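Shown here: the complex without one of its protein chains, the others still in place.
Up next is subunit A:
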Amino acid sequence: MNLGSAHLTALTPMLLVSATIVIVMLAIAFKRRHRGNATLAVFGLNLALLTSLGMLYIGHEAITVTPLFVVDGYALFYTALILVATLATATLSYAYLEGFKGEREEMYLLLCLSALGGVTLACAQHFASLFIGLELLSVPLYAMIAYPVKSRRPLEGGLKYLVLSAVASAFMLFGIALMYSQVGSLLFLDVGAYFAGSASPIAVVGGAMLLIGLAFKLSLVPFHMWTPDVYEGAPAPVANYLATASKVAVFAVLTRYFVEAGGYYQISLVKVLSWLAFLSIILGNVLAVRQNNVKRMLAYSSIAHFGYCMVALIAGGPLAVEAVGAYLLTYVVTSLGTFGVVTLTSSPMGERDADAIYDYRGLFWRRPYLASILTAMLLSLAGIPLTAGFIGKFYAITAGVDAHLWWLLGALVVGSAIGLYYYLRLMVSLFLRDPSNRQFNAPLDWAQRTGGIMTLLAMLLMLAIGIYPQPFIHLLQLASLTLPG
């Protein structure tokens, strides 16, 4: 296999992220400076983001780089989305870590490493790259979750994620092995060709086990147990990363696997997956209802949201990939804003994050714009028209209606109704009377700081998608996948 310049050009975003990792690592070794190291990381990631967006707009034709990777519109779109989420996390971390007593700089290194894993997943078309990408995405995350290593809850969360991830990875690896034993190839397309014919039960079980691993990362019920504990334990910006970049990367590879590796041919698997989606929507929403911890509530709500997104995937058909993309795009933008406000309110880092609903009581009277952003974001999470969330949900429902998934759509409607309740619950508390014993306040000049600017941008983007979605839909159409054969 020869690597030509065309191949290297295609890999530019990935190479830029890798280079950033090396440079940041060397810079930290050379001299520890929070601002300097953070700037380096953000600069490198921005470069990668701009390259990927530029390549996406120019209209890149699909290039296969070694059997492991393919760089097409789809890969570039998700690369960009993951990098946006990573950048947001980096800026939020900067404000947040100001209050951290220990070494701050490694956070950016870990973040870039994890982002590289995400980019790998977006380009993966082979089980080996899938597995490597997934581990590269997850391993830095263990450290990031337990970053304030002297605090109990982050440490606990990090350990839980580590152990349970190992369980899930074991399932996945075994599943891949089972499939390889029948197919004799690790390429998605070969697996797809195999499943198009009659598949042996061993391969089907292998597919199911692979799915279990991915469902764990997406925290679909019943593999969701870790989610609230880990979200609660993780520092707020890391929870943001966990909810956005990490899940989007996994969903991106899952969708490609489904389309290219013949997921839709495995009828029984699709059926099981629709049960998982149904359970995720109902249980995620039900469990969030009485949650007084905002981070846990958002964890449950993310379980439900990936259930919604799964509806779009299960629907299949010509709209599925676009609908999944639309859902993930709107979910990422909205989550960035929501976690952005949570992080800004918790910044600079103190004893604990501002994660009780009580901490947000009367926020509107102290930080009116911040509270307004959170309100808009919660409305978007609830899927109210003229917000991005509406567009995403609209897509998911349209795909579901086309495929006649009535049970799932029923769950989606009921789930959205329950969801509105707990989003409103948080929203109401923003406007209640300001308690006198307040503990948390975003810095007064939050809007002039990088994290604040990011949050504002997320809100503007959210409104832009909601009011004028056409350009974003155009973007999504660039990121389509074609069904083989």
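Definition applied: a contact is a pair of C-beta atoms (placed from the backbone, for glycine too) under 8 Å apart; a residue touches a chain by one contact, two chains touch by 3 or more; residues count from 1.
Here is the rule we go by: contacts and distances are computed from a predicted model.
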Name per UniProt, for the chain absent here [options: "Electron transfer flavoprotein subunit alpha", "Dihydroorotase", "NADH-quinone oxidoreductase subunit L" or "Heme exporter protein C"]: "NADH-quinone oxidoreductase subunit L"
Touching the absent chain when the full complex is considered, from A:E98, A:E135, A:D229 or A:D402: A:D229
Of A:L3, A:V149, A:A196 or A:V289, the residue in touch with the unshown chain: A:V289
Of A:V42, A:I145, A:A168 or A:A261, the residue in touch with the unshown chain: A:A168
Footprint left on subunit A by the chain that the document does not show: 159-160, 163-164, 167-168, 171, 201, 204-205, 207-209, 211-212, 216, 222-223, 225-226, 228-229, 266, 268-269, 271-272, 275-276, 282-283, 285-287, 289-290, 391, 398, 414, 417-418, 421, 467-470
